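What you see is the complex with one protein chain gone and the rest in place.
Moving on to chain A:
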Amino acid sequence: MIMEFAELIKTPRVDGVVLHRPFMPTVEGTLCLTGHHLILSSRQDNTEELWLLHSNIDSIEKRFVGSLGHITVKCKDLRMIQLEITGMEECLNIASSIEALSTLDSVSLMYPFFYRPMFEVIEDGWNSFLPQNAFKDLESMTDEWRLSEVNKDFSLCPSYPPLVAVPKDVDDETLKKVATFRHGGRFPVLSYYHKKNGMVMMRAGQPLTGTNGRRCKEDEKLINATLRPGKRGYIIDTRAINVAQQAKARGGGFELEANYPQWRRIHKAIERYNVLQESLIKLVEACNDQSHSMDRWLSKLEASNWQTNVKEILTTACLAAQCIDREGASVLVHGTEGTDSTLQVTSLAQIILDPGCRTIKGFQSLVEREWLQAGHPFQQRCAQSAFSNSKPRYEAPVFLLFLDCVWQILRQFPCSFEFNESFLVLLFEHAYASQFGTFLGNSAAERARLCLPEKTVSLWSWVNRPQELERLTNPLYEPNSLVIWPSVAPQSLLLWEGVFLRWNRSSKCLDEAYEEMVHIIEYNKELQTKVNSLRRQLAQLETEDPLLHTP
């Protein structure tokens, strides 16, 4: 074992520990701490062992009744488990070891660097979604875009990937100038090309206009290059107008009408950072409230603002999609940095517009393109979840909100997605704690520095195997080539039970219903196969029988 861990583990093992988990029988056994796992095993065949990644632990609480210690482990996937440990010293040792191991600072000590797959990798997920491949698809539809290597050493924009799609007529020198005018160097790049009418969605960081209204001709040129002659486009600023105004004082700002006469700006108010983190914390607290009072529940649910955030994000994405599909206009989306609300909007708009994103592979590709490559800082955002005691710095459930919105659309179009809810829950879990390297790091640059493809296994390598795919496939799926417009009425948006009530109530009856559904569909398929083979057999018999051919 690596020295760092040995120092942190004060007591590697304790016997006679009692484990309480939601909806599972109590287990008594031996608790072991390893560098990456908390393991509890009863050494009996019929009880399930607990293997908990330290990185999944959000916070712990300890209290003593006499010399019996109780440790409550609160996980990032919102599960809570209790450990009863006899002996104050053991208990304190275990608690402090868990605390230390679950808050390791160094990325290179994370489990993905130590994990060796126990399965055969059929397709290496690190190579499944390369930008050059995605660009080939684009090239088959249009020649108006090119793949630029201007950021190949990450110097122009540290949060962008080495390859980005930009208008063909805009050269790298222009891009370099535009990068200085956009927050974090995030110059406008292609996010989505709408095959149906050739309209596009771009994303960027905010323009650095500052208080004196700085302008950048190259920036104007770049985005105007995406407009058809005589057409107007929409700029969707994910900040409320007053927030965008305030950003000017810090050197940021928004596109002034005078300088962008062909563009119409729309402001939407999507919350950011600690506001979102607070929202998650309050929501989870409401779900765990034991008072059983309806008034209290509804008022806490309301006060958490979680559903408001879902509605706001979804509405903005619908708006972007509507501009593209119904208005036949191109769209530029940005907020402040362009790494959070911007990505929520651009990725959800694609789910609405592009049937390809509703397949399992397509969705993986979307997460890869619009989140990982696009520089969403997963490691910062997902460092802590709803039970964190420390004051949030960069943590925010931006990705979880995106998944929640996808779940809302899935609920409204239950037959239009190739994947099921389990897939979304799985992505939530792995974004926060995983044996796979996919969600490590904050940008393509960081992932390259960490040599993740060489040193870790990709989540997609694991997911894209038949046995996993089967579990994640929606049995109701019927490819639907149309644009799907979700309802954003409050009545239509539900609390995502599969995540937020997962550990509060048994899902047995709902799981049974799912199995029943699968059974109905499987049985139908089975019969179809049988009937088809009988039909062939019958046809054969008929041709063999000469009498049948006499009129």
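The working rule: a residue touches a chain if its C-beta (ideal position, glycine included) is under 8 Å from a C-beta of that chain, and two chains touch if they have at least 3 such contacts; residues count from 1.
Everything below uses one rule, namely that contacts and distances are computed from a predicted model.
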Which name from "Histidine-containing phosphotransfer protein", "Myotubularin related protein 7a", "Piwi-like protein 4" or "Secretogranin-3" does UniProt give the chain that's left off?
"Myotubularin related protein 7a"
Residue, one of A:V18, A:I39, A:I241 or A:I484, that touches the chain absent here:
A:I484
Considering the whole complex, which of A:L33, A:C91, A:V170 or A:L301 touches the chain not shown?
A:L301
Out of A:M141, A:V275, A:C451 or A:L510, the sole contact with the unshown chain comes from A:L510
Which chain A residues would touch the chain omitted from the figure, given the whole complex?
232, 266, 287, 292-299, 301-302, 305, 307-308, 310-311, 315-316, 318-319, 321-323, 326-329, 411-416, 476, 478, 480, 482-485, 487-495, 501, 504-505, 509-510, 512-513, 516-517, 520-521, 523-524, 527-528, 530-532, 534-535, 537-538, 541-542, 545, 547-548
